[in-house]
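Missing here: one protein chain of the complex. Every other protein chain is in place.
Up next is subunit A:
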C-alpha cells in the first residue's frame, strides 16, 4: 500500500447525499476476480447512457472535473453493499481522497485498507468546499499529519481520524503483517476460550 501524507490537487464535486455503493460500482462489474481495472466502470449508470455514450449532465463528465484526485460528495457516502469494489473503482479512476459530511461504516473501513483517505468535515465546511471547487484554479491540500484540509482561497479545517489508521496510512503498512505479530495472543485466546470447531 502506498503511503499518504500530503496531497494537493483539484476536486470534483457530486452534490448528492446517500451515494450508495451500487451507484459507485454497479453489480454487473462485480464478477471479476481481480482487484484492478474497476475505474472504467465507476458510476457506470450515471456516467454512460444505454448506448455507452457519456451523459453530459453527469458531474464527472464535465470538463472542469476531469483529472481531479479528490471527490467531494454529500452525507452518508458509500452506504449500502459492503463491496470493496467501490473504493477500488474510485481509486483506480484517480480518487485517493473523498470528502463528505459523513461516511457509511463499511465503506470507510474499506478505504483505509486500500490507502485511501475518507475525510468527514462539517456540513457547512463541505458546502464551502463544494462552492469553492467550482472556481477556476481551485486546489485543495490535505495534510494527514496535521489532519488539515485547506485550499488556495483561504479555507482551512481540521478532521478526525483514528490514530491507528493515521499511522497505517502515513506508513503505508500492510495490516495483516502487523496482526500476524500478535500470533501468540491469538493462540492464547484460542487455547483459553477453546473454541470448538464451528463447522
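Following the convention adopted for this analysis, a contact is a pair of C-beta atoms (placed from the backbone, for glycine too) under 8 Å apart; a residue touches a chain by one contact, two chains touch by 3 or more; residues count from 1.
Heads up, the rule we're going with is that contacts and distances are computed from a predicted model.
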Omitted chain, identified by the protein name its UniProt record gives, among "3-isopropylmalate dehydratase large subunit", "Urea ABC transporter permease", "TonB-dependent receptor" or "Dehydrogenase": "3-isopropylmalate dehydratase large subunit"
Check the options A:61, A:114 or A:148 and report the residue that touches the missing chain. A:114
Touch criterion as defined above, residue of A:2, A:31, A:56 or A:145 at the omitted chain: A:31
Can you name the residues of subunit A that touch the chain not displayed here? 16-18, 20, 22-23, 26-28, 30-35, 45, 50, 74-76, 79-84, 87, 102, 104-106, 109-110, 113-114, 162-164, 175-176, 179-180, 182, 185-186, 189-190, 193, 195, 197-199
